[in-house]
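Missing here is one protein chain; the remaining ones are kept as they sit in the complex.
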Amino acid sequence: MIRVTVYNEYLHEKTNEAVRAVYPNGIHSALREALESETVSVRTVTLDSIEELTETLLAETDVLVWWGHRAHHQVPDEIAERVQRAVLCGMGAIFLHSAHHSKPFKRLMGTTCDLTWRENGDRELVWVCDPAHPIAEGIGRFIKLEAEETYGEPFTIPEPDRTVFLGNFEGGEAFRAGCCFHRGNGRIFYFQPGHETYPTFRNPGVIRVLQNAVRWANPIYRVSSLGSPHVEKPLV
Amino acid sequence: MIRVTVYNEYLHEKTNEAVRAVYPNGIHSALREALESETVSVRTVTLDSIEELTETLLAETDVLVWWGHRAHHQVPDEIAERVQRAVLCGMGAIFLHSAHHSKPFKRLMGTTCDLTWRENGDRELVWVCDPAHPIAEGIGRFIKLEAEETYGEPFTIPEPDRTVFLGNFEGGEAFRAGCCFHRGNGRIFYFQPGHETYPTFRNPGVIRVLQNAVRWANPIYRVSSLGSPHVEKPLV
Amino acid sequence: MIRVTVYNEYLHEKTNEAVRAVYPNGIHSALREALESETVSVRTVTLDSIEELTETLLAETDVLVWWGHRAHHQVPDEIAERVQRAVLCGMGAIFLHSAHHSKPFKRLMGTTCDLTWRENGDRELVWVCDPAHPIAEGIGRFIKLEAEETYGEPFTIPEPDRTVFLGNFEGGEAFRAGCCFHRGNGRIFYFQPGHETYPTFRNPGVIRVLQNAVRWANPIYRVSSLGSPHVEKPLV
Partner (left out) sequence: MIRVTVYNEYLHEKTNEAVRAVYPNGIHSALREALESETVSVRTVTLDSIEELTETLLAETDVLVWWGHRAHHQVPDEIAERVQRAVLCGMGAIFLHSAHHSKPFKRLMGTTCDLTWRENGDRELVWVCDPAHPIAEGIGRFIKLEAEETYGEPFTIPEPDRTVFLGNFEGGEAFRAGCCFHRGNGRIFYFQPGHETYPTFRNPGVIRVLQNAVRWANPIYRVSSLGSPHVEKPLV
């Protein structure tokens, strides 16, 4: 059983009619529906209950999925650092859409993770660059999204280990839409689609990507603490 | 002085009226005009005279620029191997557009370098992903090309060291349009724009990219032969 | 069931008493013993029977393991190319020790794969750089080999996707001893230990690495042919 914890800040859905129409029970509920299965259990946490993201919960989380947008600054630094440490210990992490600017992602990348953006409801095509990557399994050549927020380069991240998807927006932008990183013992996937006003997380292709990503990020090795061991004498 | 050798197969220009209209003296002449300066000398070679690509010429070439399309198979294997070896010794190499399928590029990459393609004269935007990369110097955010051949993913290359440009095509494709690699002692740049029926090599942004790429690929270290040294005893 | 094919040139064992003492039934038999299990089947091929490496056999091989040394040049180019294509289609490949100079490995890397070498029977420590990598599972901090052939840098390969192991030789060399690459749809692992005069392939740590590598390289996606698809019209 892969134990997934979904964090969603859950603000837009409560204050914006258009968002509520798409995700009446919150983005976290849509993500739960997308991911929960016989082999994947899902727990959800929202900004209101963010103190639930304790050391213990993170230690018992195999893969953390993160969606946040306008309240990144309300995530306590202590929790951001805790998430970073959990990833370095081996927990998988999937950052969705505007989570490019979340505290844990920026800490793990070491960069600003800035990008260019427009909200025009552009059609996006998400192309597979790397068909043999486990996260692209079953996707075919591309995913078509009738409307998404447009993200553009430069996307200020470290060079990804693997660029699995590229996005084409009808207004003219191109974007590295799916990027893999490993940091410490943990695997990290950033996926660009998922604006709150569009039903992206109900798209079968997107759901498949998320399911694949959870399996890919599920740790095979994990430590309970980090540190620089001092060795008195040569080991051999 | 950086010594550039431009290889252009020079077939389309002699047989296709539309191509001749764009490049009356051949693509190699346009590339010469783009590159020649007080600090860069340019020599050109075409398929008709490909035997000029001797060991000696390659040893005296700092950066080789390659354009080929429909006669890749007419390039002798021996010359392709010679070019590969020269790059591994330290010569820089820039492969343009359909040279993704040229013998030297495929040998250096180790993959098929396949991609998807369409000829619809799509508008392309070539976006800068990595504004601090020397090849992006002076480009700003993007280059706009009114018409190009469309190239699409998956582009079957090894993960590039740096992805400097992404292309967006109006028909919907996205493509890793500018990719850097190092192999042995040599630096390699692949650049996607440059179809024979469009005046791409007269676009000021494209010209700037090519000039930058020549400076970037100019070797600082070069050996005259390759091999695996046998050492009798520990060196120290 | 993972279907492994082991290629061993099988020359040293027949002509050198010291090698025969270590591997009386050939290195391929030792590799079979190391790998065969309830979930892994192993077939072996030697230089004498290299024509068995047909398109069909490669299509039915999940992971190819390759050991060769003094007869690389006797492997027909056609077979080397066939192996390269099979990897690009998705077959996994593990190249051991002096297979750094084998034709298929050099084709896949695009470089000379040269290195420095000495035969002094140095003690080697193979250190884990990346403990969360699937190939390092269960290894602990290092593998100790009482005697190995010494390999030294520069090892002229493309920058690996992941450097999993570093070797320290008592005579003073350091070497990237375990390197992962992906090329096309296939996964490639190079592992440096395995000189014919030492019982390296009977070392439990080495055996564990090989078993891990087979699981890691086992394809999840595979195609039966390669090519650049032409698309008449935009796909959407």
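Note that the chains are named A, B and C in the order they appear, and that numbering of residues resets to 1 at the start of each chain.
Keep this in mind: contacts are C-beta pairs under 8 Å (C-beta built on N, C-alpha and C of every residue); 3 or more make two chains touch, one makes a residue touch a chain.
Since the model is a prediction, treat every value here as computed from it, not as a measurement.
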Among shown chains, those touching the left-out chain: A, B, C
Touching residue (missing chain; options B:A80, B:L125 or B:A177): B:L125
Among A:R32, A:H97 or A:R183, the residue in touch with the chain that has been omitted: A:R183
Residue among C:P24, C:G172 or C:G227 touching the omitted chain: C:G172
Residue ranges of chain A at the interface with the undisplayed chain: 84, 88, 101, 107-112, 114-118, 120, 152, 156, 158-159, 161, 171-173, 181-184, 226-236
Chain C, residues in touch with the chain not shown (by the definition above): 125, 127-131, 152-155, 159, 161-163, 166-170, 172-176
For chain B, residues in touch with the removed chain: 90, 123, 125, 131-132, 134, 136-137, 141-142, 144, 161-162, 182, 184-186, 219-223, 235-236
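As a working rule, only the chains that are shown with their structure count from here on.
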Between chain B and chain A, distance of the C-alpha-averaged centres to the nearest whole Å: 36
Averaged-CA centre spacing for the pair chain C and chain B, given as whole angstrom: 32
For chain B, residues contacting two or more additional chains: 152, 159, 161, 172-173
